[in-house]
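Structure first, then comments.
The complex appears here minus one protein chain, its other protein chains still in place.
Chains: A and B, in written order; residue numbering restarts at 1 for each.
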Amino acid sequence: MASGDQRALLVAYLKEGDVRARDRLVEELMPLVRSLANRYAGRGEPTEDLVQVGAIGLVKAIDRFELEKGVELSTYAVPTIVGEIRRHFRDRTWGVHVPRRLKELSMRLSRTRDELSAQLGRSPTVAELAAAVGVDEEEAIDALEASKAYAPRSLDQPYDDDEPGRLPGLADEERGYAALERGSVVRQGLDALDERERRIVVLRFLRGMSQSEIALEVGISQMHVSRLLRRALEEMRGRLEEPEVPA
Amino acid sequence: MSDVVSITVPATPGWGGVVELVLAGLGARLDLPYDRIDELQLATTTVLADAVGPDVRVDASSDTASVDLKIGPLSAAADDPGRRRVLDALADSVELQPGDDGATWAVLTFARGGAR
Partner (left out) sequence: MNGRVVLEVPAKPEFLLLARLAATGVGRSAGASEETIADLKLAITEAVANAVRHAYPADDPGRVWVELSADGGKLEIAVSDAGRGLGGAEIEPRAEEQGESGMGLSIIRAIADEVDVGAGADGRGTRVRFACRL
């Protein structure tokens, strides 16, 4: 594709919000994503998964592209695509080190956290959580943290039993989002998020709702809210340094 | 109670998890509501992204009313308005101050009471 066509599509998407133009760009650049994903093949992850993760990097690159910079989209997109693939490796390797026992315990703690919050009318302490599931505090902390820090970042696969599904009431939050000046730091950060992450960030930081209120409003567990917030903040900060891909 | 706990980690991504584990232990010891622990961790992780390295230190102290975290050294980017907005929502007070090392340090205060 001639770079002039790409530019026209970029303008259509970035200036006029033409999502079909973006989809065309994604389609055109998929061979690039495939060739990058192939370089990471044979390291224990299905190539198709890598292509899928790489495609997300591509979408992000298109979304963040600045027309004024005068670079080619393909040049601009390569680090983002590679970054996304590397991150996938990192998260997967974290994931395998968390033993099954901790994963199960963290799911029980997640449910207990929601139940106790409702019962007590406030967030429970670690001692209360540990007593309720019958483990010591150290084990409870280990499991709670493992579920946050080491959860594999698979695309929309919740770690616990939360329902993914489409979120109601998005339009309302989108208004708050639209009110942010395009190009402002917060807005740029939000642009990097997926729909659900963005909604939770808006509720937390623009509306000032607590995590437990958000959990009730969105209909997912507090633990899941916490994980999405974490991931969202990480996305918004951008990734200055990419971790090494394990050999 | 002025028992200060300090943790020093490399200022590279991936070490925040160790800091978060230690903060969770500290929050458990102080009987903080888990929401509060979560926010303490989120705020710390947000600040750690601006660490200039090679190492970054978190000093945690507490009294009956609050938990205070002092984190640094940080780059000037810590003063970014977007970052401040996130921190202001998580902590009860956020101050950036110059340290003895000439770099920026963040001082975050969290009330020990129930989650907001």
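Keep in mind that, in the parts below, a contact is a pair of C-beta atoms (placed from the backbone, for glycine too) under 8 Å apart; a residue touches a chain by one contact, two chains touch by 3 or more.
The structure displayed is predicted, hence computed values, not measured ones.
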Candidates A:A21, A:I81, A:I141 or A:L229 - the one touching the absent chain: A:I141
Contact residue for the chain not shown (choose from B:G14, B:G82 or B:G99): B:G14
In chain B, positions touching the absent partner: 3-10, 12, 14-15, 17-22, 24-26, 28-29, 55
Interface with the undisplayed chain - residues on chain A: 93-94, 97-99, 137-138, 141-142, 145-146, 150, 243
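Heads up, the rule we're going with is that only the chains that are shown with their structure count from here on.
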Contact set on chain A toward chain B in their complex: 90, 113, 122-127, 129, 137-138, 141-142, 144-145, 148-150, 184-186, 189, 204-205, 208, 210-212, 222, 226, 229-230, 233-234, 236-237, 239-241, 243
In the complex, chain B residues that touch chain A: 12-14, 16-17, 20-21, 24-25, 27-28, 31-39, 41-42, 45-46, 49, 80-82, 85-86, 89, 114-116
